[in-house]
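Missing here is one protein chain; the remaining ones are kept as they sit in the complex.
Chain nomenclature is as follows: A, B and C, assigned in order of appearance, with residue numbering initiated at 1 for each chain independently.
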Amino acid sequence: MKRTGVFICHCGINIAGTVDVKLVASELARHSGVAHSEEYVYMCSDPGQNLIIKAIKEKKLDNVVVACCSPTLHETTFRNTSKSAGLNPFRCEIANIREQCSWVHKDMKKATEKAIKLTKSAVERVRRNESLEPISIPVTRKALVIGGGIAGIQASLDLANSGFEVILVERSPSIGGHMIQLSETFPTLDCSQCILTPKMVEVSKHPKIRLMTYSEVQDVSGYVGNFKVKILKKPTYVNPDKCNLCDECTKVCPILVPNEFDIGLTGRRAIYIPFPQAIPATYTLDISACPGLLPIACGKCADVCEAKAIDYDMKPKIIEEEVGAIIVASGFDLYDKQLMAEYGYGKYADVLDGLQFERLCSASGPTKGKILRPSDKKEPKEVVFIQCVGSRDPELHCAYCSKICCMYTVKHAMLYKHHVHDGQAYIFYIDIRSGGKGYEEFVKRAVEEDGVLYLRGKVSKIFEENGKVKVWGVDTLSGKDIEVDADMVVLAMAMRPSKGAEELAKKLKLAMDKDGFLAEAHPKLRPVESVTSGMFLAGAAQAPKDIPEAVAQASGAAAKAIAILSQERLFHAPTVAKVNLNLCTGCAMCVSVCPYDAISLKDGKVEVNEVLCEGCGTCSATCLRTAIQVKNLTPLQIHEMIRVSLGG
Amino acid sequence: MAKLEELKNEVKRILKEGKVKYAIGYERDTNGLLPKPAFIKKTEEADKLIWEPTCVYNLSRFLVDEKRKMAKEKNPDQRPIGLIIKGCDSRAVVVLLQEKFIKRSDVYLIGVSCENSGVVDERKLQKKLKGKKAEKIEFGEKENFVVTTSEGKIEIPASEILAERCLECKASVPVISDVLLGEKTKRKADNPFKSLERVESMSAEERWAFWKAELDKCIRCYACRSVCPMCYCDECVADTINFAVTADTTAEEKAQKIKWLEKSPVASENFVYHMVRAIHLAGRCIDCGECERVCPLDIPLRFLNKYLEKEAQELFGYEPGFDPEQPSLVACFKDEDPQDFIR
Amino acid sequence: MEKILEKKSLPQWLRKLSSYEIYAPTKEGDLWNFRLVVNPESVDLSHFQTVVSPKKIIFPQREVLLEFNSNEDGVEVREILPEEKPTVIFGVRPCDAKAIILTDKVFGGDFEDPYYWRRRKSTALVGLACTPPPSENCFCLSVDGSPHAKDGLDMLMTDLRDRYFLESLTEKGNDLIKAGKELFQEPKAADKKEAEKIWAESAKKIKRQVKDVKRIPAKLKGMFESALWDEESLSCIRCGICTYLCPTCHCFDINDEIVSSSPLKGERVRTWDNCQFPDFTMHSSGHNPRPDRATRLRQRIFHKFQYFVERFQNYQCTGCGRCVSKCPVRIDIIEVLDKVREYGK
Partner (left out) sequence: MAEEFEPTIVAFLCKWCSSAGSDLAGVSRMEYPPNVVPITVMCSGSVSPLYIFSAFNRGADGVLISGCHPGDCHYIKGNYYARRRIALVKKLLEYVGLEPERFQMSWVSAAEGTKYTQVIKDFVKELKPLGPQTKLRRNR
């Protein structure tokens, strides 16, 4: 029979104060299979560990049980101790007689009885442990970043600058995301494009970064360190190497469609460049708008292109890549205007959303930085800003707070005042959330220096009347009805996960929270890890965030990814599920309960992918014949632990 | 009502065409009222077949033996087995498909509709006949059974001698089949859990007394598990050998095989056995009632399995045996699953 | 010694037997089972066949053989023999009584099983003649039995509607009568005649039989490898009914039921075992010499009509018909034996 050694720690008086450690030691000495049992004042101390090593060698122990503090503290310590004495680390188990016993009980007799049971339980477990070696996996030292917004850009640069190859995949023709559309950023009011474009250029020039715009991730398989990805490169019909940006093509293109970059405030051609500083700096032929590729259909752009950059025969390409880690930064979109009909958004030209207002303020915007109403190009003298449009509205819209609206609305009001000195800005708000460095001061400045008028309350009705946008609301502080004849209304729309995020989550097998944002592994302790190991989250894809937070999380995600990529090999805990093929009938119930898709059906029996398995054991409890069991915590071990726990 | 001739002809046809390796149905026993399972290999044997209200067995049970047999053979005959199934039996087949124990191509299903009757409960019948010996029972007109006794024929309303499970039937017509004999007049019991009220109405202590008395009787002949199509585990937790011995099984492992329960037929161990069986059948038992029929001690096992069937339906909206594609009861969940019992 | 007992006096007699543990068939739902008698008034000998035979009283399904207990100076073992308390079983059918004689042969001989014999010796079997046959599957006549056979009984009672006709057959029987002597009358010649008449009528009512069973043992010898076993076991579901309910089956298993592993404490327990269970012959190597239903059915038939006959010159079957009546799939030993006899003709 296996020889087990038991070592009881006094932890000074932390344990010995309530547990009769001598009695525990003598009781355990009588327990079957126990070849050695002793107590010591501090087992984790060097002398304590030496006792263990000595005993293992002299008494030829096969197993070690240390009855001490919680395994979360010293399990590793004592497993290494056992290892140094030539035992497999998994032949050491901890009995937690401090946190779960001495610290929570006063009655010495009862606490001692319990400590004895807990220690016996650990003995019964450890003597049935298998010696296990960590599962070692090779690592592909390359990362995939999905999404070319500020988060994706930051993560890519951090990875690349640490010397790892990066594939940055962006769905639209240019990177930059929503940040590139912004005019200024709060609370510093520095120019968004001025601070972003250098990073965009760095990305495009970086030798370690392979930028794939106008591309989408099609399929992801594999596991941490070894993902296989399929990326669809949509045809732009323009050869970037040949294109010299002469812009002749757009002049002849007969098609006019709303310009996404200006959120429909302007139009663009079927062949277009999203914005002057676009990266990559090239044109894209939007086939969904183009009358057709056959020269008979139109073909004007090709005719005028002297560089012969336009190639109608360009075909979609599928690129297959292998990467070791994936960072998802798929970003956000604004809440769908169709759902906001009550505020007349999309119905009245002068009711805008925040991004449109950004474009109006932007020097590169449709009005070259002058704030003019879309309807009649007049300068608005009274502007109403409304916060929490679609946010914090569980009945009709989103229950959550979109977090950044308070701040960008202040910014908008301020920018407006800076453009239109004699204008009046009203802000309807529920309350003002200005947590963040310099944020509160920013709000004060708006109110005190720029005379922005805050009205606490909700807007009940918005409608157009003789050239004005009438806003009815209630000031909940004064209780008075408010009626503003505004020239323009700006809605701080809720942030939603970007369109296609759900589809993407499915491809990556990532969990989503109830609002459709990507779920982190743990809300507090693992905020940048996804539930799938090797995949990380950055930016607004995970939850509404402002730029500094998105950047911080991106760098965090990059650091997490680097922690994987910098390894020669990865090591995975070997306490994984194991199938008894003689008992397995292939009902595959375990396959459907496995949270990690670690189990699959192969000719009538199931098999476990040890790399994917996290050892949770749900499969084992689901299996009607316990044909699948987690190593070192098997039903047999638990059965025996139950027995001794009940004095058997 | 499914015509016996159609039944025979169909079996003959599939045997003649070599569609199936053999067919399983019912044949008259030389003595006693209940038929025997008939294993028909040659077309001429098909004339033995009968279809009467005494055809109680859930023949899908025999798929388990066939599967075991095939596992042993070098190159087994891959043709399907012709299986005669009632509504309840068909639901068992669905569960076996759902659990991938069999493939659809393993069986050729000859469905027979029970329509507005079902099968008899021999115990009820004996009471009804007060000592008279029934020799034969046939489906009669308008929900009556015609019973031939030593003293001639009598008509008895089916409802009076039907098996309890038939009175609570959820599928009087097979839910899956390759051919279906008999009219497809679906009948659904207004309360498929009526019989449970008897036990549910008891107080906790009465229920304890009830089950204690019943399970005390158990002699662990395991007929309930042996007759159950869902108890197809090669080794049952109730067996003393409950792990498969392989070349690398150590002596220590053998010595330490898990004894979830002792072989002793005492209340405590009997409870473990029957509770494990009940929980393992939750969401799988389709109430063919065989376990209760075969119990030599008349332990009302349906009350156990039926109760969990009811709870699964009420708590999780789960009904087994209708859709082979649906995930198993305990292999899925809904966010809104009840949790009021959790602290 | 022959006596007449008014039916109404039965409870008084039982009360006089207060020094005995009395077992009698008791109705539970639709079934009869032997139970310890607590209230003599409730005893009713109108029973048909009990589900389990009275063997379970002499050879209980669970029996503690010994207790073990480890302490400082090693493991202490204590044998636990059943106490020899006088016991009487009423309403024993002749077939079940005969079965007990057959079991005696197994537990007797060169090595006497003390647990069995302690109970056996202290138990009196009071039989009740089968008038009418208690089961439609009775076939005692085919296996050297009869509805009023006396083998193994200490007393045979015959139901004469309002009275019982008693024949004491042994000392144990006489003691039972002595205990309640004033309750009995001397039988008249007519009484005995009436009893004999009823016996004869009853014997006629036994419909089922195994034709010239004598030839079976010899015939079986050549049929070990026969395909018959496969055919006949096709519908067998490997349950234990036929054997657990059989009054002559006596196989058992021995297990240690551990109460505590340290200090080691537990009981060594003997329980019935069953040759129809797949794991009955399972070796710890994983090899199973009787891997399928065919070999297990063959074992059952061979044991009863071949091995036992060779060893003890009796069939190990008394024709009670329980295995026929209770088989979930109606595997009928009588049919199987007929097929054996006709096999290869």
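Please note the rule applied: a contact is a pair of C-beta atoms (placed from the backbone, for glycine too) under 8 Å apart; a residue touches a chain by one contact, two chains touch by 3 or more.
Everything quoted here is computed from the prediction, not taken from an experiment.
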Determine which one of A:A550, A:L612 or A:V630 touches the chain that has been left out. A:V630
Which residue of A:L61, A:A85, A:C101 or A:A446 touches the chain not shown here: A:C101
Among A:G33, A:G586, A:G604 or A:G648, the residue in touch with the chain that has been omitted: A:G648
Where does chain B touch the missing chain, residue by residue? 199, 204-212, 237, 260-262, 266, 268-269, 271-272, 275-276, 278-279, 282, 304, 307-308, 311-312, 315-316, 329-331, 333, 335, 337-339, 341-343
Give me the chain A residues in contact with the hidden chain, please. 70-72, 96, 98-101, 103-107, 110-111, 113-114, 117-118, 121, 511, 522-523, 531, 593, 595, 614-618, 620-622, 626, 630, 633, 635, 638-639, 641-643, 645-648
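Here is the rule we go by: only the chains that are shown with their structure count from here on.
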Determine which of the two chain pairs, B-C or A-C, is joined by the larger number of C-beta pairs in contact. B-C
So, in whole Å, the Cα centroid of chain A is separated from that of chain B by 50
How many angstrom between the C-alpha centroids of chain C and chain B? 31
Sequence positions of chain B contacting 2 or more other chains: 235, 244, 246
Where in chain A do residues touch two or more other chains at once? none
Write out the stretch or stretches of chain B touching chain A in their complex. 99-101, 232-235, 237, 243-244, 246, 252, 256-258, 260, 280, 327-328, 330-332
Give every residue of chain A touching chain B within the complex, in rising order. 1-2, 128, 580, 582-583, 585-590, 592-593, 601, 604, 622, 624-626, 635-636, 639-640
Which of the residues in chain A end up touching chain C in this complex? 30-32, 120, 643-644, 647-648
